[in-house]
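What follows is a single structure, written as structure tokens, with notes after it.
Of the protein chains in this complex, all but one are displayed in their positions.
Think of it as A and B in the order they're written, each chain with its own count starting at 1.
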Amino acid sequence: MIPAAFEYYRPQDMAGVLAILEEHGDDARVMAGGHSLIPMMKLRMAEVPHLIDLQDVGGMSGIEVGTDSIRIGAMVTQSDIIDDASLAAAAPILREAALQIADPQVRYMGTVGGNVANGDPGNDMPGLMQCLDARFTLVGADGERDVPARDFYEAAYMTAREDEEVLTAVTIPLPKGGYAYEKQKRKIGDYATAAAAVQITKEGDVCASAAIAMTNLSDTPVYSEAAGAALVGTALDDAALTAAAAAMLNDIDPTEDNRGPIAFKKHVAGVILRRAILRAWSRA
Amino acid sequence: MPDKMHIKLNVNGKDEEFLAEPRELLIYTLRERLNITGPHIGCETSHCGACTVTIDGKSVKSCTMFAAQASGKSVTTIEGIGGPDDLHPLQEAFKEHHGLQCGYCTPGMITRATKLLEENPNPTEEDIRFGMAGNICRCTGYQNIVKSIQAAAAEMNAAAASSSEAVGNKTVEAAE
Partner (left out) sequence: MKDEVENREDRVANLKGMGCSRKRVEDARFTQGKGNYVDDIKLDGMLFGDFVRSPYAHARIKSVDTAAALEVPGVLAVLTAADLEPLGLHWMPTLAGDKQMVLADGKVLFQGQEVAFVVAEDRYAAADGIELVEVEYEELPVIVDPFEALQSDVVLREDLVGEDGSLPDGAHGPRKHHNHIFTWEAGDKEPTEEVIANAEVVADESMYYHRTHPCPLETCGCVASMDKVNGKLTLWGTFQAPHAIRTVVSLISGIEEHNIRVISPDIGGGFGNKVGAYPGYVCSVVASIVTGKPVKWIEDRMDNLMTTAFARDYHMTGKISATKEGKITALQCHVTADHGGFDACADPTKFPAGFMNICTGSYDIPTAYLEVDGVYTNKAPGGVSYRCSFRVTEAVYFIERMIEVLAIELDMDAAELRRINFIKKEQFPYTAALGWEYDSGDYHTAWDKALTTVDYEGLRAEQAQRVEDFKAGKTRKLMGIGLSFFTEIVGAGPVKNCDILGLGMFDSCEIRIHPTGSAIARLGTISQGQGHATTFAQILASEIGLPADSITIEEGDTDTAPYGLGTYGSRSTPVAGAATAMAGRKIRAKAQMIAAYLLEVHDNDVEFDVDRFVVKGAPEKFKTMKEIAFAAYNQAIPGIEPGLEAVSYYDPPNMTYPFGAYVCVMDIDVDTGVPEIRRFYALDDCGTRINPMIIEGQVHGGLTEALAVALGQEIAYDDMGNVKTGTLMDFFLPTAWEVPNYETDFTVTPSPHHPIGAKGVGESPHVGGVPCFSNAVQDAFRPFGNRHTNMPHDHWRIWRTANELGLHD
């Protein structure tokens, strides 16, 4: 498993990155942790004649917890997320999800930016970011722009990011209420059979708001507005849970693979979502 | 063909400089260029952990990193963890508690375990199983690997306690 030959660059700043992207267009690609990209290159499923390593570009590895939002640099790794105490206090769902990604070695390398920019429906961060209503900051030759996570994913490996843009940060409104990231997988190191990200707020005994997103159940992550809406105003009784699950099932479109046939995936999606909602509720 | 790159690594405390194709994977640099054959290849798809090394304090699967990416960094392999005259407690413990059979996973296991014990000097069995889940062993069924790591942790903690006592005594002496 040897990748095809390529030219390697390690620019020291964003201008350097953008210049190379500009010059080589489609033939150039940025690399963060490389733990999605390198396996694809080794299997010769991705051909990257010009590989731009982002590791020396500053300003992308900070985690800033503000009063109403959190900013996570694109180069923050999954293990950084797990280790950051202020982040764990402000948005514990991130830690809960990060711990369910791959294994310790991969988490040391895999970055938030790479995970959300990759566009692989199996990645866990995209659904999570949709649940949290994150915004992705993209930088290109024409400057900076923000795209909501909920609008970012178009199809497998197709996102709103232009080839010449770099994702620099993820900004999340400070999450409120209870949370859960529930994932079923075959073993450590596997992507989700089904996963659900849930963030819920409570007023009295009633659900005030609910955000729900699902992973690996369509060719993109699925933010199910209808599923969240089915919970709002209820006391999360069985009828509400059933309605939410039904709404979610309307929004997903899983395909058959080694993890199982469609009927199974839909069933598990429903079960996982119920569990996630109940766990989030218990923490709200 | 792209130009060869100038790459600088510090491997097990020794500086290495060489020219290599950018696509050279770190595992091949170590094994074939530097003749450091402790890290092994078990899957090449970052699932098995046989190629695990420590790079600037992180456990990394060296089959999924280009040597170019590691340029400028420090790499520690099993060879840098302990040798005949200075065995690491983990190396002792794996031997003592039958934590290996064919030995193919062992360098990666022990290398990962050194880091695990740094992250968490008092791991529970569950912590060990979770923290070692990036390393596959086909022979042992893991039970004795867990036992070995627990034993090494105990040993290292005891050694740390007695050395801090010793240091403590010294300060007392100095104060006197």
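Here, a residue touches a chain if its C-beta (ideal position, glycine included) is under 8 Å from a C-beta of that chain, and two chains touch if they have at least 3 such contacts.
A quick note: this is a predicted structure, and the numbers were derived from the prediction, not measured.
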| item | value |
| --- | --- |
| Displayed chains contacted by the hidden chain, counting the whole assembly | A, B |
| Sole residue of A:S36, A:Q184, A:Q199 or A:S224 that reaches the chain not shown, by the stated touch rule | A:Q184 |
| Hidden partner chain, residues of chain A it touches | 1-2, 4-5, 44, 103, 184, 186-191, 193, 258-261, 263-264, 267-268, 271-272 |
| Interface with the unshown chain - residue positions in chain B | 1, 21, 23-24, 28, 31-32, 35-45, 47-48, 50, 77-79, 82-84, 87, 91, 94-96, 98, 100-107, 110, 128-130, 132-146 |
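One rule holds in what follows: only the chains that are shown with their structure count from here on.
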| item | value |
| --- | --- |
| Inter-chain centre distance, chain A versus chain B - centres from mean C-alpha coordinates, in Å | 30 |
| Chain B-facing residues of chain A, complex | 1-8, 10, 31, 34-35, 38-39, 42-43, 51, 53, 55, 79, 102-106, 108-109, 188-189 |
| In the complex, chain B residues that touch chain A | 1-3, 5, 21-23, 25, 44-47, 49, 52, 58-61, 64-66, 68-69, 71, 112, 115-116, 130-134 |
